[in-house]
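Complex shown without one protein chain; remaining protein chains in place.
The block that comes next holds subunit A.
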Amino acid sequence: MAFPHRPDAPELPDFSMLKRLARDQLIYLLEQVTSWKKDLFIEADLMSPLDRIANVSILKRNQHEVDKLYKVENKPALSSSEQLCFLVRPRIKNMRYIASLVNADKVAGRTRKYKVIFSPQKFYACEMVLEEEGIYGDVSCDEWAFSLLPLDVDLLSMELPEFFRDYFLEGDQRWINTVAQALHLLSTLYGPFPNCYGIGRCAKMAYELWRKLEEEEDGETKGRRPEIGHIFLLDRDVDFVTALCSQVVYEGLVDDTFRIKCGSVDFGPEVTSSDKSLKVLLNAEDKVFHEIRNEHFSNVFGFLSQKARNLQAQYDRRRGMDIKQMKNFVSQELKGLKQEHRLLSLHIGACESIMKKKTKQDFQELIKTEHALLEGFNIRESTSYIEEHIDRQVSPIESLRLMCLLSITENGLIPKDYRSLKTQYLQSYGPEHLLTFSNLRRAGLLTEQGPGDTLTAVESKVSKLVTDKAAGKITDAFSSLAKRSNFRAISKKLNLVCGTGMVRGVGGFIPLWSTFLGGNVLERRSWQGLDEVVRLLNCGDFAFTDMTKEDKASSESLRLILVVFLGGCTFSEISALRFLGREKGKREFIFLTTAVTNSARLMEAMSEVKA
């Protein structure tokens, strides 16, 4: 079960440094604002990350003179301070809000000082808006380069869920700079990365930009010994399938069911079996959770009951203790046991809750359909299952997810299904989703098969294209041409779908990454041998490797691999790679993602909802 600390695993870098760095920078920025009192307005999305690195008491401590904290929301602020400080993401919406505040003050004849702190960086468009609203001169701007939040010992998140939509749908490349800066920060802190690999257009751009930054800072990192031997940059759109599948490992399920937000989750009354909901931090420090997080859900119950029995046994030990032993027990072990007990009951509660939900929604049926889609049999049956799903209005997001899964695995829907499913969907969930479909089409998630796009035709065509330069042409992510996924062909090549034996990762399906990182690339240090797959992924031009010639890297560092997910990753993918690290032995993966995501979040990012 799980992996308590393995003696053979390389030591992980200390990421708490990142927290300290971000906190100190924020405090410095706040101290820059010279005034007796200031009120701090924080954007809702920044609250949780902020909470992870600095608590309110730090901000309110005398030296930083933050008087009151407000949430940035669309209503007038009732602040009496002479200074207003805004801590926001660089979004136009926020700029408008600030502008309305400042202009209201102007009308009221009030003069205050305003400071806007953008996190992680400011965008020109924001300043443009400030200028257009006529308040550019009234506010001063600053940047809080807080782009890396350690969620766990091996997981860094940039907490930028909008990266996915902004880049993969809108074609906005501004965040790439943020990614490059974050990578740059990592390399200054933990030494250069001797081996770099990447796949995907965005990965390539981020990589190039990052290199540019390094070049400018010449020499600073040169002398350092690398702590992390390999870095992989991966684009989300290379593998949508994994992200769209239901998750079956415990952590993934908790995320799907309760939504893990910034590394912590709100367990409602039905889990805590009291009348309050409880916020629980989920990371390696939670011993119980750490042991079950990567387990397939079906194993979790067994494990938990075993654990409960062990716990009981430990409690029971106190019988027959003499006074001295008892004293020892109470002072040393009891507290730990109590804590474990509390966590255990929470997770059992969570499991029950998940079970309840899953059986209610015919989880088995759903999984079966998903599996059928992945394996490519009973397509008609699956299609009508999806249709029924829509007709019964089970859940707009779930329905959408199944449609996308069908489209990707089948290389686009056949025109008849494409029309009828969309019609049904609009009838069920409202006409505004016409826009959702147009988004999905643009992102290549839900498309229509063109004539001659049937699977066999494509498979034969692709092999011809391999030698053809034209292969690169269809990859242009920014043309409105939907991308072809070629999922089936890839799956066949890599043996992604396996029977019942190997149930790692996502219900009988091995995440694409695992096969990439599972050795081939690492051993050969190139994409060689995977050429065809890479081409099928439409990433022919965007797969790269970069090795430094001199091998300064210690063997210790070469066992550490940083995986960067551009556009987010799911807990299942993380679990699968953790498993892989253990299986391949003596390797440890570290994860950097723009945000932890799941199928529902992906679909929501693509959805158009009425404001």
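What to note about this one:
One rule holds for everything that comes next: contacts are C-beta pairs under 8 Å (C-beta built on N, C-alpha and C of every residue); 3 or more make two chains touch, one makes a residue touch a chain; residues count from 1.
Here, contacts and distances are computed from a predicted model.
Taken from the listed names "Ubiquinone biosynthesis protein", "AP-2 complex subunit alpha", "Aspartate aminotransferase" or "Vacuolar protein sorting-associated protein 16 homolog", the protein name that UniProt assigns to the chain not shown is "Vacuolar protein sorting-associated protein 16 homolog".
Set against the missing chain, the residues A:S140, A:S305 or A:T359 yield one that touches it, A:S140. When the whole complex is considered, the residue among A:E11, A:E31, A:E285 or A:E432 that touches the unshown chain is A:E432.
Annotation: of A:R23, A:K122 or A:R578, A:K122 touches the absent chain (contact as defined above). Seen across the whole complex, the unshown chain contacts subunit A at 92-93, 96, 121-122, 124-125, 128-129, 131-132, 136-141, 143, 166, 170-174, 177, 181, 209, 212-213, 215-216, 387-388, 391-393, 419, 422-424, 426-432, 434-435, 438, 478, 480, 608, 610-611.
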